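One structure follows; several queries about it will come next.
Complex shown without one protein chain; remaining protein chains in place.
Read from first to last, the chains carry the letters A and B; within each, the first residue is number 1.
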Amino acid sequence: MEALLAIVSGILFACSFYLMMRRNLLRFVIGLIILGNAANLLIFTMGRLTRDHPPVIPYGAELPIEPYANPLPQALILTAIVISFGLLVFALVLVFRNYLTTNTLDADTLDAAEPDEPLDVHTETRRLPA
Amino acid sequence: MLWAVLSIFVLAAVAPFIARVTKQATGWVLGLLPLAVFAYFAQQIGPVADGTPIRQVHAWVPSLDLTLSFYLDGLSLLFALLVTGIGTLIVVYAGGYMHGHDQYGRFFSQLLLFMGAMLGLVVADNIIAFFIFFELTSFASYLLIGFYHTDEDNRQAARKALVVTGGGGLALLAGLLLLQQVTGTMEFSEMLALGDTVRAHPYYTGIFVLVILGAFTKSAQFPFHFWLPAAMAGPTPVSAYLHSATMVKAGVFLLARLSPVLGGTDLWLYTLVSFGAFTMVLSAWLGLRYTDLKQILAYTTVMVLGLLTMLLGVGTSAAVKAAMVFILVHALYKGALFMMAGSVDHETGTRDVLELGGLRSEMPYTMAGGLLAALSMAGLPPLFGFIGKEVTYEAALGAGPIGIVVLVASVLANAALLAGALVVGIKPFFGGEGSFTRHPHEAPVSMWLGPGILATLGLAFGLVPSLVDQTILQAATGAVLQSPYEFYLALWHGINAPLIASLVTFAIGFALYVQWARVQPSGFMQALDGFFGRRPAAAFERGLFEMARLSQWTTRRVQDGTFRHYLLTVLSTFVVLVGSSLLLQTNIQWPTEVLGVRYYEAALAGIIVLAALVAVRTHERFIAILALSIGGYAIALLYLLFGAPDLAMTQFTIETLSIIILVIVLLNLPGISGQVSLASRVRDAVVATGVGAIITTIALTVLSTPLDRYVSDYLASRSYTEARGHNIVNVILVDFRALDTMGEIGVLAMAALGVYVLMRMMRQNRDTPEASIESDDKVLTEAEETA
Partner (left out) sequence: MIYSLILQVATRLLIPLLLVFSVFMLLRGHSHPGGGFVGGLIAGSAFVLYAFSRGVGAARQVLRFEPQTLLGVGLACALGSGILALIQGEAFLTGLWADLYLPGGIHLYLGSTLIFDIGVFLVVIGTVVLMMFSVEERGPAVIPSRRNDTS
């Protein structure tokens, strides 16, 4: 089962990166959501799987009864799920906000952050000493 | 010693404020501290000359085992005295020279920084501290050379100095760290005894090359000699200081300091002697090509640095003695002559020898100092320079087979040096009236005192060498040789080989001086200067320029402003690097100890994959959302099946909330569009698939190794006994790793506030028609509430 889930998360990673490389920002956001799921699934699988035995100590006992699921990845993933929700909403709102400003969702037309100057201009004016 | 070094840095910090109060007396006031430090070091001459180096250790970064340790042996002491002694005179001189400049205070601040860095360098014992001071001198000299920063040429000169010496410093750092690896100590004082270990170690050649790079760049040895003549762009007090006692001497100091550790091999001997000798002869003759006082002096400094490198390379007792004597000789006359050149420039407005002349009556004190110093530089008796030259020849004659090269090179270089010295020392003061516009008169006392003192010392040490030979010079030589070495210096040794060599030198030198007017503009000198003087500097600038172009080109290639190309670059790099190393280094195995697959689990996995593929393929945004949430719920079910009810619950709620918010926002956005070419889609698909495959491969490799559940079991076993919780996941979150959780809820709160602010901005930026819709909406909402 672990091997199967390793393959599944690999496919999810591939899908998410493909989506994140698309021009439309919405598809980027969708890719981001899948990325979160893929990472969580991968961590979960890496901690090995145990069927039906949550890491809960029964009443009257001091130690959990073997076998029990690995609690550590679960703790990591639990916060990661909530955080990726925060990230999703934030990214979505950024895309939305950007759409209202530029009226486009096309990532290729958004290059205000990397204008052509100043490097190019600099070259022309820089003089090479004799 | 800590206080001696620190106090200068502190003074550097407050110098601008002091300068505002003391005005034209600033030089005199600020000079008091270097003078006090000089006095402190002068008191150490006695104990150090007796052969007991002083070592002081202060904890610096105890956790990294770094100490701020100082080591004062004869070598350090000689340099410390030069740095502070000449430093005092320079500060006083600068008070007169820079008077009236609008950034008077800043100048002193940088000058003192320079002084502190150099002083720290020569007394540092810890190699890291040494390196920091070493780079600090580069940095301070960068500021000082580019002090008149409004001129492009000055900025270029400063940059040249910084890049060459700073770059060499990095090589030095690598060399010092290797040295630390080999010797196991960070302290010079402990390394000195380990020379045999280092020389026998396979790293020796590497260490040697790296250290030599540091020393040669700093001390302007060929082919790095070009930065030093350019560095005269700085104010003259800086040039005087930089050439006589600081900066360029740092490289020589480094060679001297490490010669017990690295010296004595053929590699050391031939490298240092050949580069040193070549630099020496070349620059001595290049100096004759120029008519600018400072330029001539700058080239002669390169010449002396070459001489010192060569002598340290020879490494015999006599050679080391000669090197130490020459360091002192040179510091005295070079400091004096640069200051003299500055005074002449200051009073007449020109430094060109061809335009100067006849200043002897107008500037008698300046002339006296300058002339004395020039005679010492020329190596004429009875000045100290003569002794310096004699001991050099003596060392050359005793250097074995290589000695003849050393001797011939020295004679050739010294002859040119003599001519240059006479040009600098005689031309401005004698002969006919110069062609300058300003009416010259004697410089203020602050500006002739320094050169006067230095030149007088040059005479005094020449007449009475016992003032220095038995004490400081002997201690310095002993420190470099790592064994006590006794010698006496004298003007007259009788008629012997060195004296004959001196006479030959005088003959060639005087001839050159007489013919200087013809030698200087000759075709040979022009060719020499073009090939060795201008070309390396131009090549360096060209290199910098091409480097900038190259980096611009790569930047534009990699960062073209399109986000998906950035991602593509990152991912392809990942695929190529990680993928290749995986293929080359890892045995990929199918994991064996895993759970079997049940049919409903396989179905869930299939649904997850299918949902993701649909999300990739579809251009209908709502189908994409639907696919996403189906996939998410399927993952939640998987969590539930494999003993993670907490995760399942969280994932379920999050999926629901995500759908809601996606739908709300997407309703306001246009559909998915923006086609790209098939080729780029295929390319992206290949890269993405590659990343997925690599991740799967890594995961499978990890799965085929046994899992260490030590941390998990540790936490599980203490969950109830120490944290009184049955749900181990929750205990980890709120107790064991509560600090992480706290960070995470902090992030959540930040994200929420970010969303809030972004949406608020929108509402405030909204234009009027939309605002009216918003108010309608509000009215409706309020109506609902009242209903």
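Quick note on the criterion: a residue touches a chain if its C-beta (ideal position, glycine included) is under 8 Å from a C-beta of that chain, and two chains touch if they have at least 3 such contacts.
On a predicted model such as this, the values are computed, not experimentally measured, just so you know.
Asks: Just to verify: which one of B:Leu610, B:Val665, B:Ala685 or B:Val702 makes contact with the chain not shown?
Replies: Going through B:Leu610, B:Val665, B:Ala685 or B:Val702 one by one, B:Val665 is the residue touching the chain not shown.
Asks: For the chain that's not shown, point to the residue among A:Ala3, A:Leu49, A:Val89 or A:Leu110 touching it.
Replies: Within the whole complex, the residue contacting the unshown chain is A:Val89.
Asks: For the chain that's not shown, point to the residue among B:Thr205, B:Ser483, B:Thr656 or B:Thr721 touching it.
Replies: The one listed residue touching the chain not shown is B:Thr656.
Asks: Can you name the residues of chain A that touch the chain not displayed here?
Replies: These residues of chain A touch the chain that is not shown: 54, 56, 78-79, 82, 86, 89, 92-93.
Asks: Please give every residue of chain B in contact with the chain that is not shown.
Replies: Considering the whole complex, chain B reaches the absent chain at 645-646, 649-650, 653-654, 656-657, 660-661, 664-665, 667-671, 723-727, 729-731, 733-735, 738-739, 741-742, 745-746, 748-749, 751-753, 755-756, 758-760, 762-763, 769-770, 773-774, 777-778, 780-782, 784-785.
Criterion: only the chains that are shown with their structure count from here on.
Asks: Approximately how many whole Å separate the CA-defined centres of chain A and chain B?
Replies: For chain A versus chain B, the centre distance works out to 40 Å.
Asks: Taking the complex as given, what residues does chain B use to touch chain A?
Replies: 156, 538, 541-542, 545, 548-549, 552, 555-556, 559-564, 567-568, 571, 590-591, 594-598, 601-602, 605, 608-609, 612-613, 615-616, 621, 624, 628, 631-632, 635, 638-639, 641-647, 650-651, 654, 657-658, 661-662, 665-666, 668-670, 672-676, 684-685, 687-689, 691-693, 695-696, 699-700, 702-703, 707, 709, 711-712, 715-717, 719-721, 725-729, 732-733, 737, 740-741, 744, 747-748, 751-752, 754-755, 758-759, 761-762
Asks: Taking the touch rule as given, give the residues of chain A at its contact with chain B in the complex, in rising order.
Replies: The touching residues are 1-24, 26-27, 30, 33-34, 37, 40-42, 44-59, 61-64, 68-72, 74-75, 77-79, 81-90, 92-97, 99-100, 105-108, 110-111, 113-115, 119-120, 123, 126, 128-130.
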